[in-house]
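A protein chain is absent from this complex, but the other protein chains hold their places.
Order of writing sets the chain letters: A and B. Residues in each chain are counted from 1.
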Amino acid sequence: MSVAVSAPSATLPRLLDGVPAEGAMTLDVHLAVHGVAPWVGGSRRASAARSPMIDEVARAGLCGRGGGGFPTAIKMRAVADAGGAGSRAPSWWAPGRRPIVVVNAAEGEPASLKDRTLLEALPHLVLDGAALSAEAVGADEAIVCVCSLSVDAQESVERAIVERGGQDRVRFSIADLPARYVAGQESALVRFLSGGPALPIFTPPMPFERGVRQRPTLVNNPETLAHVALIARYGAGWFRQLGTASQPGSALVTLGGAVAGPGVYEIEHGASLASLIDAAGGATEELRAVLIGGYAGAWVDARHLPALALADEQLAPYGARLGTGVVVLLGESGCGPAETARVTRWLARESAGQCGPCVHGLGAIATCLEGAVAGVPEGGSQRIAHLLSIVSRRGACSHPDGTARFVESAVEVFAEELAEHARNGPCLACATANMLPLPASRRGGPR
Amino acid sequence: MSAVLAAGGAPSAYWYLTRSTGAVALVLLTMVVALGIADVRRYSSPMWPRFVVDALHGNAALLAVVFVVLHIFTSVLDGFAPISLAAAVIPFVSEYRPFWLGLGAVAFDLLLALVITSLMRGRISPSAWRAVHWLAYACWPIALLHGFGTGSDARGSWYLLLTIACTAVVAVAVVARTLGGWRANPRGSALALAGLGAFMLFLVIWLPNGPLERNWARRSGTPASLLGHSAHAALAAPGRLGSVRLVLGDAGAPDADHAEGAQ
Partner (left out) sequence: MSRHAALTREHLRVNPIACEAHGMCAELLPEQIALDEWGYPLVGDEPVAFELLELARQAVRACPTRALLLERRETR
């Protein structure tokens, strides 16, 4: 039963309320700003499937913030049911069905910074959410998974766990993930935590049924859990006071590219993109296009900017989704095709290397794009259209689908530039195209 | 050519059966290797679609197992050489030419591993299946050497021609395999070619000085009692079923070389 603390005002900031300019918010400050988290309470035998926590999250309409957008309450209920939580306490002959919670802070998307920022600045919000979810599904263990390169985030979480001093009914641990794009994919993460390689598996079985060490596993993005932590305190009604009917609440977005103040911002779902850009100090030059949703997202022509709102329903007509909340602005001085070609080659190298259509298809698409940018198109537009049509839904994970969506939108939005390049070869901006961030130290590639 | 009649009795049918089933098994195993390599090289033609190559490879292997089992049973039942059933599967425990018979046991064990893992494919991990399947390249030469070392047909022209043909087929198939694998693994392919070359060289040197020599039976570990210095020796070693062997003086008969030498 959530005990409502004096509800805060129904405006932003919510997650970023009181966020420190540097370092992490300590436990005292966290408790001062947000109050004590109400625990689900009751013994472990209480049936988690009817947990009031999950009901509250369902009423709030919270959806996953890791790119998938799956309704969080449905996931929690599935894990709780799979664990048979409460109806049968685990015993020596059937020990393995106790659920386990995994915080997926891999953040493989290079242009996204929100998960790292949350862990570095507001670890207690995330840990609260993890502890609450664990209680709700009947788990007693939570693993926080951080990319091995995000040293600051790891240290922050470690310190925060120590600060909490075992007050939670959950055992926290931290796992070091390899720096690969696919390592953050749900089944890859679960496989890695079970001792295997960080590569996706063919599903079924889904992680909520059989995940880490064959136990029902609840995998959540850190931002999702941060929202859970606040919903538990202030209720579903409060959560729904912001946002749209179909996509309530607030969200973190990572704004980058041709903008004065790049960084992580908290927005209300449905807020206009123009207002976000203004809040960030405005664009640094005339804009050509906007990339929404990261490298598995879509380009949108900048002339639509006035109509663009940060909610899936409003973005759908332009072929985009909020996804991981990445928004990158491409200025007129940049070269869309060159940026896209660069990133596509990286995406092709980051393939897990397990599925033929992905390994061959993404490589062929990247080659086509590079050729198109260099002015020697390989097979023309039909070739790339054909390739795009045969890579989707033919891999074990959605990596090829995301790349196909990204490239398809580029081909459509940058049609003019591509025709230019076909006639005259590389443009001036091609050589300096490095606006879309790519990890320097990661060496992906199929083995 | 003299014949020493040890007692009234012709070579038992088992003796002929074990040699013939052994030869057929070798031919089948040669087919299995060739088809297996065609399979992995993705060979296909209008007359030989992929599923035919694959199914034939599997069925030939199963048939080979049947013939090897027959070969084992007939050699055990045949009274001349003291070969126990255990010796057929446990390498090197037999009294009769322990090393060369043992090679047959090794080849049989490998063949069983190959067939069983393939029947369980899908239930075992792909890498486990593949690791065992590479042993096929060991199984065939071991079976070949077993045939030369244990058999008494080595100097018979039919057997020699047969094995030369089989060896040629396998050599061509292995070369095709290494050429196909060159891009992916040049070092491995080079090693494989070198291995093939070394094996062929070994055969060319060893055969004339080994199984094709007259005193091979003695050198390969045939128990002295069977080496027929005289009729008495033959009589002194009755077969397991009480049948006594006719020691003939021509090629194709058990240990005839030594009997000849004693003339």
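Following the convention adopted for this analysis, a residue touches a chain if its C-beta (ideal position, glycine included) is under 8 Å from a C-beta of that chain, and two chains touch if they have at least 3 such contacts.
What you are looking at is a predicted structure, and each value in this text was computed from that prediction instead of being measured.
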Of A:Ile201, A:Leu242, A:Ala348 or A:Ile365, the residue in touch with the unshown chain: A:Ile201
Residue among A:Ala24, A:Cys355 or A:Ala404 touching the omitted chain: A:Cys355
Touching the absent chain when the full complex is considered, from A:Arg213, A:Arg303 or A:Arg394: A:Arg394
Residue among B:Asp54, B:Glu95, B:Asp109 or B:Glu213 that touches the chain left out of view: B:Asp54
Footprint left on subunit A by the chain that the document does not show: 200-202, 354-358, 360-361, 390, 394-396
Subunit B residues touching the omitted chain (full complex): 39, 42, 44, 49-51, 54-55, 121-122, 126
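Going forward, only the chains that are shown with their structure count from here on.
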Where subunit A and subunit B are represented by their mean Cα positions, the distance between them in whole Å: 61
